[in-house]
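Only one protein chain is missing; all other protein chains are in place.
Right, subunit A next:
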Amino acid sequence: MIVISKFIIGYLVLQGALLSLIAAFGVLRLPDAYTRNHAASKSATLGVISILLGVFLYFLIIEGQTNSRIILGIIFVFLTSPVAGHLISRAAYNKGVPLWKGSVQDDLKHHREKTNQKAKG
């Protein structure tokens, strides 16, 4: 039982570290602000949640203490990190940061033009 749970804990922590590494590679390699933000907010969220879950299970099974602060931390990161990503990329769009030149679709620009025309006429 202890050995199996040690494997699960190790898998969760390694998965979290790997996802964080993938997020870091994504931030380095992707072409523009929006795709970088996409990589950073998604994989980093799941990575941090996996590591925290591993820590929680370690303290629960091996040390035998229930650490409810870690559960609270998981809920907190799960709620706030995507919102932070959303706000950063919205601020970038409002500032006029250009999209990657290979992108083909910008629905928000079309929508903005329509609402601006309605406001004028």
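Observations, loosely collected:
We take it that a contact is a pair of C-beta atoms (placed from the backbone, for glycine too) under 8 Å apart; a residue touches a chain by one contact, two chains touch by 3 or more; residues count from 1.
By definition in this document, contacts and distances are computed from a predicted model.
Among the names given as "Phenylacetate-CoA oxygenase subunit PaaI", "3-methyl-2-oxobutanoate dehydrogenase (2-methylpropanoyl-transferring)", "Light-independent protochlorophyllide reductase subunit B" or "Na(+)/H(+) antiporter subunit B", UniProt records the absent chain under the name "Na(+)/H(+) antiporter subunit B". Within the full complex, the residue among A:L18, A:I62, A:L79 or A:L108 touching the omitted chain is A:L79. Summarising the interface, subunit A meets the missing chain with residues 69, 72, 75-76, 79-80, 83, 86-87, 94.
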